[in-house]
Each structure stands twice: as C-alpha cells, then as structure tokens.
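What follows is a short report on a single structure.
With one protein chain removed, the remaining protein chains of the complex are shown where they sit.
The block that comes next holds chain A.
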Amino acid sequence: MDGFIAIYIFILAGFVGYEVISKVPVILHTPLMSGSNFVHGIVLVGAMVVLGQAEGFMEQLVGFIAVVLAAGNAVGGYVVTERMLEMFKSSKGGK
C-alpha cells in the first residue's frame, strides 16, 4: 500500500476513534471499552491470512497461536460486551 494513503487512513481513523468516545456518558465507559476490545478482535483476519500462507513447523505453530489468541479476543470480547449491554435492555428512557 502506498505509504501516504496509509498515513491518511491512520490519521482519519484516529479522528473517528476520538470523536466516537468523546461524547460518551460515563455510564457506558465499561461497555464501550469492552466493545472496542471486541473491535480489535479483527486481528483474527490477519492471523488467518498469516496462518493461511505459513510454511514449515515454526511458522505454522506461531500462526496457529495467533489464530487461537485472536479468536479468543473476538469471541470473548463479543460475549462479554453483549452480556453487559443486555442489562440496559430493561431500563427505559434516557438521560
């Protein structure tokens, strides 16, 4: 990828992250931390790509570890966030 395009992506994504969090009520900080923890579970995609082209024992082993860890991040992050937000269901009205 062209280096400059990458810098654009990094900077714009940085602003998006800042904007998304800056208006959040304290009540949602934990769920949101948990939710963003889930979002970086996208590392699973990278782990799959790496393992999908791994050759030889060492690469396969480390690639496999990457997939296991990444899947744990994605699935665990989702389950925990979902359970937390589940509790907001019964509450009605907003502040």
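As a convention for this text, a residue touches a chain if its C-beta (ideal position, glycine included) is under 8 Å from a C-beta of that chain, and two chains touch if they have at least 3 such contacts; residues count from 1.
The criterion applied here is as follows: contacts and distances are computed from a predicted model.
Missing chain, UniProt protein name, picked from "NAD(P) transhydrogenase subunit beta", "Spermidine/putrescine transport system permease protein", "FAD-binding protein" or "NADH-ubiquinone oxidoreductase chain 5": "NAD(P) transhydrogenase subunit beta".
Within the complete assembly, residues 1, 3, 6, 9-10, 13-18, 20-55, 58-60, 62-95 of chain A touch the chain that is not shown.
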